[in-house]
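Below is one structure, written out as structure tokens, with a few remarks after it.
A single protein chain has been omitted; all remaining protein chains appear in their positions.
Take a look at chain A:
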Amino acid sequence: MAASAAVRSSMGLTLRLSRVIPVCSTCPLYRLNICGNSAASLQRRGSFDSIRTINRHLQTSIGLYQIEEGSSNAEDPDDYVVNIVYIDRSGQRIPVKAKVGDNVLYLAHKHGIDLEGACEASLACSTCQVYVSDAHFDKLPEPVEREDDMLDMAPMLQENSRLGCQIILTPELDGMELTLPKVTRNFYVDGHVPKPH
């Protein structure tokens, strides 16, 4: 019962988003072999069933679309729901009811949270940096080398920094809190170190 509902909802999702199915050959994730849907990684991630993997694939494609309003429909089975909290730059807590497979950057955009994504999730900038709650930081998969390279350029890097565009929601991330770095007004007064360019 739940399984067929899951199939229906994911097929609906597939069809709704099918007009913007990405072309893998041009996608940086594919070219860098870090795409969650490539053959090699499908074997690695044996714990995810193929439906969830398809959802994740569609929702992590590079900058081609945003998660559509209609994609969270009332029929979603509970085991797909992931509740997280964004803490914006003014300290305001914004709870969000999300789904397994949602991309943290695009989810933020959908909820009007000002998390910039200058390079549109292609691991070419650090504007979507978030601080991940300690309890959940270790539950995230290790960053790929390129994410670490971009994080190195982020202002106010912390131990629990990650790039929002690389965080895909899974059930165990329920309750995760993502804090947007506060850009302090005296960022430059406090011994600003010129950044390389």
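Note that contacts are C-beta pairs under 8 Å (C-beta built on N, C-alpha and C of every residue); 3 or more make two chains touch, one makes a residue touch a chain; residues count from 1.
We adopt the following convention: contacts and distances are computed from a predicted model.
J.: Given the options "NADPH:adrenodoxin oxidoreductase, mitochondrial", "dihydrolipoyl dehydrogenase", "V-type proton ATPase subunit" or "Interleukin-6 receptor subunit beta", say which is the protein name UniProt records for the missing chain.
T.: "NADPH:adrenodoxin oxidoreductase, mitochondrial"
J.: Just one of A:Asn103, A:Ser126 or A:Gln166 touches the chain that is missing; which is it?
T.: A:Ser126
J.: Which residues does chain A use to touch the chain missing from this display?
T.: Considering the whole complex, chain A reaches the absent chain at 28, 63, 114, 116-120, 122-127, 145-146, 148-150, 152-155, 157, 183, 185, 187-188, 192, 194-197.
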